[in-house]
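Note that one protein chain of the assembly has been removed; the remaining protein chains are unaltered in position.
Letters A, B and C name the chains as they come in the text, with residue numbers starting at 1 for each one.
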Amino acid sequence: MVNHEPGHDRVHPMARQPFETDMGDRLTFDLSRPGRIGCILPKLDVPEAELPQDLLRADLTLPEMSQIDVVRYFTALSTLNYSIDTGFYPLGSCTMKYNPKVNDDIAALPGFSRVHPMQDDATTQGALEVLYRLQECLAALTGMDAVCLAPAAGAHGELSGILSVKAYLQDRGEKRHKILVPDSAHGTNPATAAMCGFSVASIRTAPDGNLDIDDLAAQLDDDVAALMITMPNTLGLFEPEICRVAEMVHAAGALMYGDGANMNAIIGRARFADLGFDVVHMNLHKTMSTPHGGGGPGAGPIGVRSHLAPYLPTPVVERDEAGAFRLAAPAKSIGKVGLFHGNFGVLVRAYAYIRAHGLEGLRSVSENSVLNANYIRERLKGVYKLPYDRSCLHEVVFSGSNQKAHGVRTLDIAKRLIDYGFHPPTVYFPLIVDEALMIEPTESEGLENLDAFCDAMLAIAREAEEDPEVVKTAPHYSPVRRLDEATAARKPILRWQPSAEHAPHAKESGGPSIPRGVS
Amino acid sequence: MVNHEPGHDRVHPMARQPFETDMGDRLTFDLSRPGRIGCILPKLDVPEAELPQDLLRADLTLPEMSQIDVVRYFTALSTLNYSIDTGFYPLGSCTMKYNPKVNDDIAALPGFSRVHPMQDDATTQGALEVLYRLQECLAALTGMDAVCLAPAAGAHGELSGILSVKAYLQDRGEKRHKILVPDSAHGTNPATAAMCGFSVASIRTAPDGNLDIDDLAAQLDDDVAALMITMPNTLGLFEPEICRVAEMVHAAGALMYGDGANMNAIIGRARFADLGFDVVHMNLHKTMSTPHGGGGPGAGPIGVRSHLAPYLPTPVVERDEAGAFRLAAPAKSIGKVGLFHGNFGVLVRAYAYIRAHGLEGLRSVSENSVLNANYIRERLKGVYKLPYDRSCLHEVVFSGSNQKAHGVRTLDIAKRLIDYGFHPPTVYFPLIVDEALMIEPTESEGLENLDAFCDAMLAIAREAEEDPEVVKTAPHYSPVRRLDEATAARKPILRWQPSAEHAPHAKESGGPSIPRGVS
Amino acid sequence: MSHPYIPNTDEDRRQILDRLGLDSSDALFADIPEDCRDPRIDLPPQLSEQELVAELAGLAWKNIQPQRPLSFLGAGAYRHYTPSVVSHIINRGEFKTAYTPYQPEISQGTLQTAFEFQSMICELTGMDVANTSMYDGASSLAEACLMAASVTGRRRIALLSTAHVSFESVIKTYAAGKGYEVDVLEPDQVELGPDHACLAIQNPNFFGYFEDVEALSQSAKAAGALFIVSADPISLAMFRPPSDYGADIVVGEAQSLGIPPSFGGPYAGIFACRQDLVRKMPGRIVGRTADVDGRTAYVLTLQTREQHIRREHATSNICTSQQLLALAATVYMTTLGKHGLRRVAELCYHKAHYAAGRIAEIPGFSLPISGTFFHEFVVSGPLPTPELKASLLEKGIIAGYDVSDRFANGLLVCVTEMNSRAEVDRLVESMQEVVR
Partner (left out) sequence: MSHPYIPNTDEDRRQILDRLGLDSSDALFADIPEDCRDPRIDLPPQLSEQELVAELAGLAWKNIQPQRPLSFLGAGAYRHYTPSVVSHIINRGEFKTAYTPYQPEISQGTLQTAFEFQSMICELTGMDVANTSMYDGASSLAEACLMAASVTGRRRIALLSTAHVSFESVIKTYAAGKGYEVDVLEPDQVELGPDHACLAIQNPNFFGYFEDVEALSQSAKAAGALFIVSADPISLAMFRPPSDYGADIVVGEAQSLGIPPSFGGPYAGIFACRQDLVRKMPGRIVGRTADVDGRTAYVLTLQTREQHIRREHATSNICTSQQLLALAATVYMTTLGKHGLRRVAELCYHKAHYAAGRIAEIPGFSLPISGTFFHEFVVSGPLPTPELKASLLEKGIIAGYDVSDRFANGLLVCVTEMNSRAEVDRLVESMQEVVR
């Protein structure tokens, strides 16, 4: 194994010796010893009822472990994760900002965590008030007339929003089958459109990173239901012609759908409604700092202008004249999108986050996230190719094409960053940028961290020229090294099995150039 | 740097690359940037009062950090610690058993954690009831007539107990100036005796590990106030003649002081009062599993027979006829030993621990802790010298003298265990064992962990013969390696300083053979 | 002073601006049309951390939490005891503040625990494969129906009327996209046609009772439709897994596996199916492989189903799901283990039957459904349900869920291991008092 030392004293804090225990080889099922248990259960204090023998299952294979072993197993696994709490995580499009601890405490208050979703409204006024206030805050921040908090993530918000658009158009007797999506869009946008029964047409991005307005004009016909557009876009750029675009779209009888996942860039500075959007979804797990949890939970509320308000998913929270709050179904609601009322525990945190800032604080969020991204842009440009050479908003997208000339791919650069103690940026997305490196520092990092990151990026660029092997075989100091992803997909092993044959030992490093980091 | 791979696939989970960031070199003060802060404070909502300019301080040097940096700094430091949650911690005399998480939750209940110690008893009945019930449980487990929970740790219990003895004897007009302490005793025993104004005389341990009764008889005169004896003793052995010893001591007009720090061995199986003790202290952070916290908090309650009850420290908890609980001062109390009523948060956990077991569960604690220690004894004896070759109770003491023949000291063996992923046992204690290795597995470890530990110990013994250098230069895979302890003591740097000169880089490995692990 | 969540100081900002050659950050926002820039926005004022906690704790206090008063409310979210270790583990920053494990080298914590989750769900459901989680049990079921349509190429979805009240609505919402029809069938009137993609049932059903699964499975198979079962995971510790009776897809709500009610979320959707359907599955899947040094390691796999690669051709648009809750469920299942999980199920079973028996003895009360039930059951009383519920609430009891739309004066009562016998007895006595 190659064991080069980065020319820099930062090494990944999780660096391990190469020959340590194969942690992945021992699952709870393997650690299990018959007769152990991790928690004392109460004794039965009522008479036994007769058991329906024919309905009972014969056996159940689950691990048997003592409490100390449960704690040790999961504690040890946790340390194999890179996380915001352990380092800089500039994963583009994901807004990996600091997750305030106090918000976790608040969500865990028994008065919130123990409230049952099926209780009568009269007994849940506090929880409903939180939701109501959050609706109001999000309406204020987007300029929208109505907000629904039910969607559980960004893509769920997209689904809710596009279905609302569909229902609205259907109600007006319109038959429109197409949704326009810029080629820079996040994968969930076209996927959502398709899931809602629309065909998807792609709009080109112009050489300056803006929407190609001619292409848009050409494709805007009366079969178009909506334009789905991300503001600022996934290149970190704000469409300067957005108002004109909205006019064109509206003139064509279509609606403007805003993907607000990147709202961190403009929070407190521009509102989707003012820009001409009819509907927008937000990613509260991004902009509002709720913990990402290794892939959720999130929350993807949508805000709409008044014409779409009757179609919002059920429930929304209303306040009656007496000041009481209640869950309500909008008049022509598309229906429920989930079992209950959304990811309440996430929504509480988002509300707390907003309150910890106030408007000035939120404007400082967007200011600093944008300053930080531009600082990185300035420090790395030249060495890394900047496909759109203008100032950006919250994130900056580079291309690794300079480095590719030395046989070093963007994936290699990403992996090498791990050795330097950083989480890699999002790579190979947006798709329109060759060898894309999408860097979003967020406002949570101070200048000295940006510098350390830029130093590492520049060091890697030097390595790519002088010692490309060390980059191409990175990471060297991570808990595991490159994986055989090809075999994983070709001969999938998707669950523990009593006689689990281990996957064949990889000999080549894996990893195709698929988008990584755009959840 | 030597970089030998242990002949075994377990390596310390905290193993690090040799050249990573020098974490110790950057303290909060160094990370500080003027103008940062980690928490938003409330605004002043009352008129400003006049400030007494002459009393104000000019400046204060404290770090200025953002919240994310606080979280990252301390999170990163935490991972440099070995802990029960991360592995087997067979530190003799310290009873490093599993610390149940639920007990932390219970102690943090606002109904406990927010109660103020100066509230009137009528408003703290729940807290007082917990203390009262714990007193009762500890009285039942020790057979003592009265218990005081005020002492904050074992040594504090010793102080309280010996001062009670002193007051009792003084009250009876006795002038006794000496306390007898076996040569195997923990350092706090003689230190306590001295602190209470007694001279200390040492009693020899016989070759079989028991008290040398002849030596005791010879020294037992009418100047002796008490015999302080640990049950089972620090060799993990139970004094079979304890009842005779107690008779002799009492016949001489002296009292029997029991150090109950090792109570895990006999809990539910023998009571100090029955064995002839007049006073005993317990270490609840050991026997009752309260978290050790890197060196406290602990709790060191004392139990006494009725003749000593009036002398107990203030307060104890009493119950009146109406069933109400109150803090009270025993009639002839030695006084308070601390600011308030003891380490309440620790005491609550101890009570919860007792309730999670019941008597049968506690007997299973002692049974399994003793079985585990004997299993280790059996597997290692022969290879490691067993100075007292008889079955032990909760811990087993070996001597590293076989290995010393190869130039490998007990300290080296301890350090090498780190490479194998284990916390070292207590070493160089008890003092009467040459090159002592004091191993206390506790009942919290399952058989497979004992085996892994024994395998490592045996592998190290082989290494000591075949490749002593690798042992003598261990650890190789820890966050830092051997320290220059000599310079640390000779030229102490005890605080951060703006222009902190770093300690000279060590060239020799440090570490004298002082007792390690007997807190 | 900087904001505690925003490290840059004025000096840091000045240095950045200097490097950018700017006087102020305003220039960076110049692309925002001027008349849209910096609008007036009314937000409530900033709070200090101390005030924030006080404010939110005040709102929390306004809720009646079902700890005290006693609660017998289930209806899709269940009160089970969560061992303390669960929250201690999921609160570790390394788990909580990581994101989707796209870089497996530094995400083995998330990946390996997700693989554990998949494995445990496969064991519980008896299915071959499971994904790492969906949003919740209802959207999971809806996605299963869409998947069935995609697998079969059919456009009708059949759902039993005895399923959870939300299921019909959510399935209809999801089905509206592609314009699928949704038929809601009574259990004893199931007739499927050649255009039915699936038959979806909940077992035990919304009312706690077991369906005649063999017959239903039969009907689905006969029509060439997929048989989709939504099952509560705690019930599966005790009762036959859906694989036993021919399920093609099994979904469910993981909330009962140690996740607090939390006013409805975050929970986690369970999704498992037959091996041969795996490439049609929505959501993330973790597979086992090895690294270049031969170390066992886990990785997101079969990603060519997913939106970030397949875009409009993806099996679903789902991206962020509910990973942390899947972890909570995994720790829960590990802590209780094989015996503990069954024990919990048995406690629920016996206690619910005890409660049902006692309530049925109260004059005026009866059990309108006969058969075996789990977690909950329906009682019909002599009073309109809202009245009964209100009277019991006055006595400090949340008595259950109103199902009088389906059963005369019907109340759905749930009993778990959290309800002691004394609590059940208090419910019974209170019911007696109310109707006396």
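Things worth noting here:
Simple rule for what comes next: a contact is a pair of C-beta atoms (placed from the backbone, for glycine too) under 8 Å apart; a residue touches a chain by one contact, two chains touch by 3 or more.
Computed from a predicted model, the values in this text were never measured in an experiment.
Partners of the chain left out, restricted to shown chains and counted across the full complex, are A, B, C.
Here the missing chain is touched by one residue of B:Pro182, B:Gly342, B:Pro387 or B:Gly400, and it is B:Gly342.
For chain A, the residues touching the absent chain in the complete assembly are 33-43, 66-69, 71, 75, 100-102, 104-105.
Contact between chain C and the unshown chain involves residues 1, 49-50, 53, 81, 83-84, 88, 91-93, 339, 417-418.
Keep this in mind: only the chains that are shown with their structure count from here on.
Centre-to-centre, using mean CA coordinates, chain B is 45 Å away from chain C. Rounded to whole angstrom, the centroid-to-centroid distance between chain A and chain B, based on C-alpha atoms, equals 46 Å. Taking each chain's centre as the mean of its C-alpha atoms, chain A lies 20 Å from chain C.
Residue positions 3, 5-7, 9, 12, 46-47, 49, 83, 85, 87-88, 93 of chain C are each in touch with at least two other chains. Residues of chain B in contact with two or more other chains: 33, 36, 40, 66-69, 71, 75, 100-101.
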